[in-house]
Each structure stands twice: as C-alpha cells, then as structure tokens.
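With one protein chain withheld, the remaining protein chains of the complex are depicted in position.
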Amino acid sequence: MATTHSKAAARLMIAPSVVLLLLWMIVPLGLTIYFSFLKYNLLKPGTEWFGFKNYYYFLTDPSFVEALANTFYLVGGVIFITIVGGVLFGLLLNKDFWGRGIVRLMVIAPFFIMPTVSALVWKNMFMNPVNGLFAYAANLIGAEPIDFLAHFPLASITGIVAWQWLPFATLILLTALQSLDQEQMEAAEMDGASPWSRFWYITLPHLARPITVVILIETIFLLGVFAEILVTTNGGPGAASTTLTYIIYRVARLGFDAGGGAAGGVVAVILANIVAIFLMRMIGKNLDK
Amino acid sequence: MGQITLKDITKSFDDTQVIPPLNLDIKDGEFVVFVGPSGCGKSTLLRLIAGLEDVSSGDIVIDGNDATHAAPSERGLAMVFQSYALYPHMSVRKNIAFPLKMAGLDKDKIDEKVSGAAEVLNLTDYLERRPGQLSGGQRQRVAIGRAIVREPAAFLFDEPLSNLDAALRVNMRSEIIDLHHQLKTTMVYVTHDQVEAMTMADKIVVLNAGVIEQVGSPLELYHSPKSRFVAGFIGSPKMNFIPGTANNDAAFEIGVRPEHLLVVTEGGEFRGKVASAEHLGSDTFVRVDVPGVGEVNARVNGDIDVNYGDEVGLQINGPVYRFDEDGLAI
Partner (left out) sequence: MARQQTISNKLVWTVLAWILGATIFFPILWTVLTSFKTEAQAISIPPVMFDFDWTFENYETVQERSNYSRHFWNSVVISVGSTLLGLLIAVPAAWAMAFVPGKRTKDVLMWMLSTKMMPAVGVMIPIYLMVQSAGLLDSKTALVIIMMLVNLPIIIWMLYTYFKEIPGDILEAARMDGASLKNEIIYVLTPMAVPGIASTMLLNVILAWNEAFWTLNLTAAKAAPLTAFIASYSSPEGLFYAKLSAASTMAIAPILIMGWFSQKQLVRGLTFGAVK
C-alpha cells in the first residue's frame, strides 16, 4: 500500500500539525526560560539580566515549599480518593442491577461540570457555614457548623476536585472490569478461591494497568488545578491552599513579576516532565501491541 | 480469458528481498493453488498479481497486456480476502453491488446481477442485512458474491477458509470447486493447508522462502517431489525422513511415506516399539520408536492388532525417495 508517492503525500498531511505544535511548544517555552533569567516587572518598563536570582527567590520563598506540599497533598489526596472509590464503585456498577444505564449517567455527570460551577456550588450551597446544606446537617444533629473553606481549605478543595474526578476513575475501572475474562473468574472459583482472594489475585492485578493510567492522567490534569482554587479560597487563608500552579499565577499576574513567574513556570515544567515520562512510557508500550 | 504470466518478478521490502526472481505461467481457466508455510511469500505473490503491492522488478502480463504498473482495478481481477473485507456500513446487497456501481452500470443491470449472484450463493434471504449480522460462512459467500458479479478475468483468493470452522471449511471448499466448474474462470488460491491444495488445485505451486520449489498437478507432486521440502509438505501424515545410512543407502537421506510401510511381527527394514496406535476404523496410524532412527509413522489397514509397547517391524512396501545433502531429490 505504501508507495513513494503516498509517503510524500503523508508527510505533507502531517506537516501542519507538527509545525503548529512545534511552535506552540518551543516559542513560549523558550521565552519562559529567557524571562526566568531577567528582572522583568510587567508594570515597569525595561528588563535587566538577573541570573539565577529569580530561581533563588522563587525556591527559597517559604510559600513555595508550602505550595509544593499543598500540590502534593491535593494531587495525592484526589488520586487516593478516586482510585479507592473508583475500584469500589466500579465493582458495584459492574453488578447486574435494575437501571444500570440511568445510574451510570448519574455517576458520570460530575465529570462534565465546568470547574468554576462545581467549585461555586460546593462553596456556597454546601460548605457555606450559614446557609450551606452541611451547616444545616450539622445543626440537625446538634453540632457546630464548620466553615470548611476557612478551616480546612485544602481538604475542602481536595473534596471538590475528587468529586469531579471520581466519575473518570470509576468509568475507566468499570470499563476495565467489563473486559475481565469471566471464565478466568469461574476457573478460580472452581479452584476454591474465596471472593476476597478472587478480588486480590485476579481482579486487582487485572486493574493494575488501568489504575496506572488513571493515576498518570489525573496527575497531569491535577497539577494544573486552578479555577477551583481561584473561586473558592484564592489560595488562602495565607498560603494554606496555594498550589504550584496558583503560586506562579500569583507571582506573575497579581505581583506582575514576569521573571519570577517564569522561573516558577520552568520549575513546574520540570516537575510535570518527570511525571510525563512515566505516562509516555505507559502509552508507548501500548502502541507496540 | 484469464491468462497470467509472471516474468522475473521480484519483491523487496526495504532491504529484504522476499521474492527472488520468479517466473510462472497461469493458463486460462486453471485452478492454481499457492501453498507453503507461513512467511513463504505466497500472499505477497498474490498481492503482486492483484496490484496491491508494486513489484520491485519484472513484468506481470495479464491476457497478453502488460499489467505491471496497472492499478488494481484496471487488471480485471477480483479478490476474496481472508478477513472477507466486507464494507460494514453497507447491506449485503450494496456490498455485492459495489464493484458494479464503481464500474458505472445502470441500476436495473446491477439489480439483475446481484439477484443472480445471490441466488447462486443462497444469499437471497439475507440481502438487506449488514455483514455484522451474518455468520462466518455467509460473510464468505458475500465476499465471493462481490467477486463474481464483476465477471473478472481471474479470481484471487487469499486464505479464504482459514477463519471458518472445520466442517464449514469442507463445505465451502466444495462450493468453491463447484463454482470453478460452473464459471470456468481462472482462480488463484493461496493457502497454507496442503489438503486444500491437493483437493482443489489443477496446478499446485509450492513456495518456500519466496522461491518456487515445484509446480505440478497434485499427483505429480505426490509421486515425484523434486525436493525434501515438497516431499515433506505434500501428503498426510507427513513423509518419514530417515538417514540413508540407517537403510544401507548411499543417499544422504531417504523418505518413505507412512502409507508405504507395513507393520509386521517378524523382520522388516526397521524394528522398534510401538509408541502409539490410533485406530480410526478405516486406517490405523502407528507410531514406532526405532532405535537410532527416531519415530517412524506408518499408515496401515484398520483392523491390524497392534498396541502400545508391542515390538514390531516396519517393512517398506512402495517407493523410496532419496535426497542429497541439499535436500534435492536424486
């Protein structure tokens, strides 16, 4: 099928995508690296060479360490909740019950909700200490209502984001469960394996791959969580819910420090690349099959 | 008409030559089977004839016209694919009509031909279904239907029966043979199954590593194989190969077909213990472990009384094929 002629045509068809993505990746990234070595304030004209000072200030800023830890807790927390929940819910939804289609639609729904909407709905209608449903529930059992976003800002945001991503994990793990060979399960049953050991020795190993995929893809998206923080806590109180993405936004857009923001951006790119390498390996292996 | 001549054709993928210079003549109306183990180049050869691959050098002549660089559709050939390659989004009727539509026939003519083909292939009741709703055998018939409506100069079959179960395969085999008798069109058929080759072909082309080992009628190949490869490939169960020295023969290796051996209690050229005896009723397949030679298979009459562990002799009762170090027949 592949003749010389068709190969030339193929290159021509691929070229626009390659060129666009190359520009999209190299030009801004190159500029970011360049800016990260400049003293560059967006409000003041002119720039000057700044060496590694931007990196020094960014990395030694106490809120950087806090932001790094917050990012870790947010990403780790959401992944933990969605994987454990996703496996349990996937197993449940894989059972035979009435109304599968409708339940499936209900479970997947949060994934399609735009981040600003879900953040505001949770913030105001559920977590608000006066009028929120949680406050009402607390009053009902005679407890003191909790101001979630003031006292547990990071945990609250983790909860909101986990609600958005739980459907994703559930759907993927459910899809994987449906491809589990039933005869294999029956063979294990004949071999005298209890339901628990069937889950542990057959189901869970079968889910190892999809779980890895979920972890890696969620990591990529969760490192960029932004809108949820912006509309709920603005990163506060203090820097209690500031993540890496958010601190860079704060430095660059609210502090007008393009150089410092760029240095942060380079740090973020490096961290994301470490994650990306693992993800690419996974998907690359899949391509070979 | 459906005469195909291949002159010195070669095919290379990148730097690997899969088909060294090869010559072959296919006469009009002949049923030719390309047979060989997987990777021997038989499918590539068929695709070269079809025009789905470009030859690296050499000429392909179809009915006297040079077709070496002609597009597949210009060669007047029809092909039945291993996967059937039916168009999943079209009904059976539209699948069969597709080549006619491409040829620009008018609607009445198309309908007439499609109904004709459907009748021949017992597909009349299924014309409005999609391929996804058909069984394997029915899909196969649709693929054949799509080929015959074009009234091609020759049919090309690429392992068409390998996705069917055993019983259906035997049925479809006879249907294709009947079709050939009916249409009298040239058919080129690729298979790795020597039984299919023996039962269907007028002429068998045995391929090994891109090279034609031998061309001949089924019985020619059976009776006078030119090489150890052909001898081993044609015939079932497989020919026994025994070092020449074991039979006081000057040849490097000798070959004896299982049906040309007798199992005897006394004497015989080789003696050993019965490793297994399969009683099929019509025949008995006896596997004998001969010291210094290895396992030797014999196919003997159905009522013989031999069992596992018996000490028996094997007596040659037919032709002995002799081969040299290069595997060529002497």
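A and B label the chains in the order they appear, each numbered from 1.
Criterion: contacts are C-beta pairs under 8 Å (C-beta built on N, C-alpha and C of every residue); 3 or more make two chains touch, one makes a residue touch a chain.
This one's a predicted model, so the numbers in the text were calculated from it and none came from an experiment.
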item	value
Selected residue (touches chain absent from view) among A:69, A:125 or A:143	A:125
Contact residue for the chain not shown (choose from A:27, A:65, A:84 or A:204)	A:27
Residue in contact with the excluded chain [from A:69, A:84, A:114 or A:187]	A:114
Absent chain, residues of chain A that touch it	1-2, 6-7, 9-11, 13-14, 16-18, 20-21, 24-25, 27-29, 31-32, 35, 89, 92-93, 95-100, 102-118, 120-126, 131, 133, 136, 163, 166-168, 171-172, 175-176, 179, 182, 209-210, 213, 217, 220, 223-224, 226-227, 230-232, 244-245, 248-249, 252-253, 258, 261-262, 264-266, 268-269, 272-273, 275-276, 279-280, 282-284, 286-287
Residues from chain B at the interface with the omitted partner, ascending	50, 52, 71-73, 77-79, 81-83, 85-89, 98-99, 102-103, 146, 150
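Keep this in mind: only the chains that are shown with their structure count from here on.
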item	value
Intercentroid distance (Cα basis), chain B paired with chain A, Å	57
